[in-house]
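All protein chains but one are shown at their positions in the complex.
Chain nomenclature is as follows: A, B, C and D, assigned in order of appearance, with residue numbering initiated at 1 for each chain independently.
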Amino acid sequence: MNVKRLMVSASGEDTFLKKLLSNKAAIAGLVILLSLVVIALLASFLSPYAPTALVAEPYLPPSYSHPFGTDGLGRDIFSQMIHGTALSLEIGFVSAAGITILGTTVGIISGYFGSYVDEALMRIVDVLLVIPSIAFMIFVAVILGPGLESVLIVIIVFGWPPMARMIRSQTLTLREREFVESAVVSGAPKWYILGSMIFPNVISLIIANGILAVIYGVIADASLAFLGLASTKNYSWGTVLYNAQNEGAVFHGGIAWILAPGIFIALTGIAITLIARAIDDITDPRYSAVGR
Amino acid sequence: MKAKLLAAALVALFIVSGLTVAVGNTRAATAQTLTVGIVNPGPIETLNPFYPGGQSATANSQLLGVMYLSLLSQDPNGTVVPQLAQSWTVNSNASVFTFTLRQNLKWSDGQPLTANDVVFTFNAFIHNALLDSFNGFIVGPLIKNVSASVNNTEVQFTLYHSFSPFLEYAGLGKVIVPAHIWSHVSNMTNFSNAGNPVGDGPFVVTNWVPGSSVINYKPNPYYYGPAPKIGGIAVQILSSTSNIASLLQTGSLALAQPATNQISALTGVSHMHLAFSPGNAIFGTYFDPAGLLMFDDMLYPYNITQVRQAIAYAINRTQIVQLGLNGYGTPGSQGQLPNSLTQWIPNNLPNYTFDPAHARQMLLGLGFKNGTNGFLTFPNGTAWTPKILDTGGANSNVVSVMVQNLQSAGIDASESVVTIGSLVSALEYGTFDMVLLTTSRPPIPDFVLGVFALNTTTPIGQQELNYHGWTRWTNSTLWNDLQQARQVGTFSAQYQLYADAQNILATQVPLITLYYGNSIWAYSNASIQGWSPATQGYQFPQATLLTSLSGGATSAAPDYTYVYIGVGIVVAAVVAVAAVALMRRRQR
Amino acid sequence: MEDEALLELRNATVTFESRNRRINALDNVSIRIGREDRLAVVGESGAGKTTLVRCLIGLTRPSNGSVIFKGRDIHRSGRKTLKEFRMSVQIIFQDPYGAMNPKHNMLQYITMPLKFLTGDMTRMEMETRAEELLGYVGLKEDVLWKYPHQLSGGQKQRVAIGRALASDPEFIIADEPTSMLDASAAAGILNLLKKLADTRKMGYAIVTHNMGVAAYSSRDIYVMYSGKVIEQTETAALVSSPRHPYSKVLLDHAPRTLSSVFAENSKGVNLKGDSGEHDPWAEKGCRYMQLCTRAVERCASEFPPLAGNESGRYACFNPLENELKRGQ
Amino acid sequence: MRISGKYLIRRSIYAVLTFFIALVMIFIIPRLVAVNPVDILAASQQFPPSVTKQLIIQFGLNQPVYVQFALYLKNVLLTFPPNLGYSYEYYPTSTYQLIATALPWTLFLVGSSVAVSALVGTFVGLYAGYRRGSMLDRTITYSSMTLRALPYFWVAILFQILFAVVFRIFPVAGAYSILDTSPAFSPEWTLDVAYHSMLPMITLVVSTAPVYAIIMRNNVADLVREDFMNVAESKGLKKQRILISYALRNGILPVISIIAVNFGYVVGGALLVEIVFGYPGIGTLLFNAILGHDYPVIEGIFYILAITVILANYFADLIYSLVDPRIRYT
Partner (left out) sequence: MEISNLSVKFPSLKGEVTAVDGISLSIDQGKVLGLAGESGCGKTTTGLTLLRMIRPPGVVEGDIEFAGRNLLSLSDEELRRFRWKEVSMIFQGAMNSLNPVKMVGSQIADSIMDHTKKTRLEALKMSAELIRRVRLPPDSIHKYPHQLSGGQKQRIVIAMAIALQPKLIIADEPTTALDVVSQERILDLLKDIVSGGSSTVLFISHDLSVLAKMCDTIAIMYLGKIVEMGSTRDVLASPAHPYTSALIDSNITIESMNSTVESIKGYPPVPINLPTNCRFSDRCPFATQECFDSEPPQVDLKNGHVAFCYHPRKENGR
């Protein structure tokens, strides 16, 4: 009987991954993202120099040994980009994880339990949504001082509300659906309803939004770095771009220096949007995560 | 019908504005105006010379230096020369200072400039310390009495105590304002000086509105010196240096101070020229920034003089200038005084040339050990990992070089970027290893060395509010030297005392001066001819320079072609939509 | 309807807020359900049928009044009573698709009550029991491994009945069980319910807007209008001689037989006014009055109480007294 | 009037509440760091200790925190113009004065670019959504997605290099150029301001219009599946009527609320763009305040931004409720 069930489920419902892999856009997105992740994971092997080491003359143009040239102190920009990939993706994924966990928890709890819990949580969400997030992020980062932790904290604190709101509205809809009520009349306890009825039905929304949160984190970090609010010791794409702008890259022919971080960010963004969009297409098109 | 009217109105507006611009362009083209870019982070809110609120000290001195003069000035070599005062005398114990004004001085409104104005200005300082506090030094409390002579050409200052640097502090650092205007100002601290302020410099501001980002100057017909050769100055306030090279390249500006990393872009352009001061600061107009590495001088191991000396050997100040400042600066001297004060610097000061091996040897000699990771450890074997605090930005580059230097000497240093709050707190409570500070220091030995003129100190962990006390390092000999130097009026006596002080500082190394920055002006010789910095001065607002510049040029006339195209497209779209709407309406 | 009722709704009122006014979706409704009753509740949309069902099954707590199960108020007693109540009284929802979690297969769906109500069964036992249940509702066991989208509406509704049967209930409440189904599938579901009631000594209540469905499946009937029960009697009696004018309108508009439709021509509408808006939630008086052809003066000022005898009760000041006889 | 008084009151209460919470955050967050602001002021301005002590008393920093909070509330709420403290760098210029000079520029930039990008985005999205699945739709959708993933400031840098330095079409930086006339609302000056605002505005439009385009496209693509859209088509209505009267009128409603929600985001983006173009708005002020560690200015900026964005959201909600006939708030 278990064999039979496996066969049915293999061909029946659990084809999410299969569907995702049969989607051209999703494949393209996954390939880009995976290559970036591989670069990030192998950063120490791939980068020829330490990102902070003064290895050559300052402001060298791109060459074979320095594909993106060197910066104002003679540090290798290519190595900085490689290490930047690692840090940017780390920030992206960690903040996305934080946003997803916080957003999902608050969203589901708020949507399912309703009444005062909902009211209280949604007021917080409203406040955080209305407050100009980039601006407040800057504010908090200024106060906390530059550093990886403070960057992550501000990104997560200001990033979760839209997610919570979306999950909440989905949960609200689900809560009113008859299948939840049929579980209630079947005597199902709350944990079962939350875990087995609500959660599986918001999971695709969570994934789509969670993956979009990665690019949110990357861009937020880049914005903070661009204002000099990220630690200059650790290179992220934003830091490289900040340096490029600050050290007058354009006046030293450092076009590659300016283009590289932006293109990497854009690639991440495109990859992630493609994946999220594919997930949207595959699952319920009514709750469009991409359109937020 | 409404739509038609609207369309017609838009077309009319378009044509009218086009004509206006055409007229405006011709006007801009005929005016002989020098366009100058001056960097100020915020909008210019006041042109009050005593109260720089609204702009940075730099911008303030540059903007006001054009229109206000002080009693004395400095020539390009830093020698004190006459300005409003044609001569001065100091009594033997440096407590009475007498300035004799030039004849027939006039304010830009034609009113005579007399000793009364000087007395009025300094009395204001005596009564209001805040007016006096700009530039970080205060003369008011020193003055017992200031009075004008009967013929209104001499001013006599009587001080409470002997204080020889008063000549520079009062003569170079404080501008004089017209008493006939300012005596009617109820609150001199909040006076924004808008409109057409009255000044005495070669140029005066016209029709100035607080907050505007363009300030226009016209020649002052009553200026005592030679009449300017250029028709006027238009200053554009730039929020940062980042766009300066582009603005100079595109001809939007004729004169500005680019960031050091932009200079290479300008040197490639044939008509661009550079004028930069070799670490030569001019009092009252501009302060070259200096980079200082400060130790927590009471904390082990930095309380050991040899450790500080070893660190001084381990830092490559030439490289810092090369990489951190793109080569535009001067490596710091261990005697603390900038190169421009050559006359005060003795030639037998100990020098710490970059020698990492020697530094390592010194430390090993002190009992430090070679650690397993190649870095030195404390004699007891624990790791020594000093942190160099800074607040990020351009300072980071300097620290990066330093970290690299120190590591090559076996010191496992690293950078720690903190907020200004944390930095100040670390300094106040003495909880740090090393700190990179940038500071501006007027070129007066008393001011530079005065930082160390303390004879008390606060223990580590207790709050020290006087920022001068942050070094927590004291030396009674040095303190005595400086106190004496303030009482003697002769150069030779002062020289001896200052030389002794510098010797103490160079030997004890309470802090390391890493570099003196240059102030660099880039200009286009399409607009400016005949600037020879060595004789005319290195700085834009210096009166001698302003009056000798010729070929005062025009700003490039703005090209509105694309505005026209944009507005044209919009208008065409509106007209088309309106026409379609009208036609359809008629159809029905 | 005798001594002890299985389930009783006492003076239940449910209030909603909508468009700036408070509406009693259920207004002081009392219903007694006996063990093997076969009830129908008839009314148009907005009559409060679904609210009634939700009250009866304990999903909505009435703002006034109580739900009594075997003498105990289910909202005031403990967990044990609630569990017993859930085991004894089950529901079939209107929309079989909506009632199933799209991520669960039929086995997961049908065994929910076994997991949480009957308790202590191994997976194997549950599967066996699920297959047995499918047998009751006339489905093959391979349905167990299917997901909702792989089944037709009729099949799903049968599985839904299977789930309701899982805890061996004494009574099933069906909320419009046939409205989403084709006539043929609907007939199958109703037949199944009747058969189950016969074989398992079980009662049911069908809530529907379709007079035919009600007549076909019930012995006793409640007619609702605007949140109120306006007539309650035996089904046969209502069909032959409705007392409340609204009951008659409902009956008149339902086809009696298929051939009767084209036999008679358009009957015309026995209602006052045609399309003008009327407010079914009037605060005062009989809510049906605005449409009623038999309204008397009193109707405007007070709502007629539900009165009558054992054989039937109605809420009308000017009832139809055997004026229209439709014998069998 | 479709807005009920009750809704108005409730919405207003929420706005005030939100504002108050923002206020509390602005007060508390800097105080989490144990450094006395006057010390930093003294360090920046190189005041002697006597002046420092005087300032501590003047700023009320020797008072307990709740008194400071009351003082703060009094200063920002009950004083006009609000007393947002003094800039450290430009002491004693008031923060309010600095912001008052900079804010109009930012509002001009953000306002005009939001208007243009909403207009452009809406129409592009409308057309793409209506022709969903077509080559055009895919081109628009994917290019919008790409553009949206680009950081504002990066686009700004590229545009500046390309259009101001290489091709010299637009000015490099600033809000207006050096002219003989002083700033005033002369036609000449106005045109000059428009000229200088174009490149920052185009940057903002390029970065924000895709957001609206994608939302509109998705809305319309969903709408096209709606019955009434099919009905409209089967009614043989003219295409422009279907587009404008049916697709646009329904699809634009969510965009209005998105404009409000995104307003804060665009303001944030505008700050970064301003920095690149040296535009004398809030962003530049903020950037330099950050560089100069000028906390009162930073706090003041967030205070003003919070007010602006909260008000914008408040009015957008009200407008939304007026525009959408279906919504009747209670």
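Methods note: a residue touches a chain if its C-beta (ideal position, glycine included) is under 8 Å from a C-beta of that chain, and two chains touch if they have at least 3 such contacts.
Keep in mind the model is a prediction, meaning the values are calculated, not measured.
The missing chain, though absent from the display, is touched by one residue of C:71, C:135, C:255 or C:305; that residue is C:255. For the chain missing from the display, the contacting residue among D:10, D:74 or D:235 is D:235, taking the whole complex into account. Taking the complete complex into account, C:210 is the one of C:81, C:210 or C:318 that touches the chain left out. If you put the hidden chain back, the residue from C:154, C:203, C:227 or C:304 that touches it is C:154.
The missing chain lies against chain C, touching residues 44-45, 152-155, 182-188, 190-191, 209-213, 215-216, 235-236, 239, 249-251, 253-262, 266, 268-269, 271, 274-277, 328. By the touch rule set out above, chain D reaches the unshown chain at residues 226-228, 230-238, 241, 245-246, 249-250, 253, 324-326.
Operating definition for what follows: only the chains that are shown with their structure count from here on.
Averaged Cα coordinates give chain B a centre that lies 87 Å from the centre of chain C.
Between chain C and chain D the centroid-to-centroid distance comes to 55 Å (mean Cα coordinates, whole Å). Shared interface positions of chain C, defined as residues touching 2 or more other chains, are absent. In chain A, 142-144, 228, 245, 250 are the positions where the chain touches two or more neighbouring chains simultaneously.
Of all the residues in chain A, the ones that touch chain D in their complex are 123, 126-127, 129-140, 142-144, 215, 219, 222-223, 226-229, 238, 241, 245, 250, 255, 258-259, 261-262, 265-266, 268-270, 272-274, 277, 285-286, 288, 290-292. Chain A meets chain C in the complex at residues 1, 4-5, 8-9, 12-13, 177-179, 181-189, 192, 196-197, 200-201. Against chain A, in their complex, chain D makes its touches with residues 14, 17-18, 21-22, 25-26, 29-30, 32-33, 145-146, 148-155, 157-158, 161, 165, 214-215, 218-219, 222, 261, 263-265, 267-269, 271-272, 275-276, 286-287, 290-291, 293, 295, 298-299, 301-302, 305-306, 309-310, 313.
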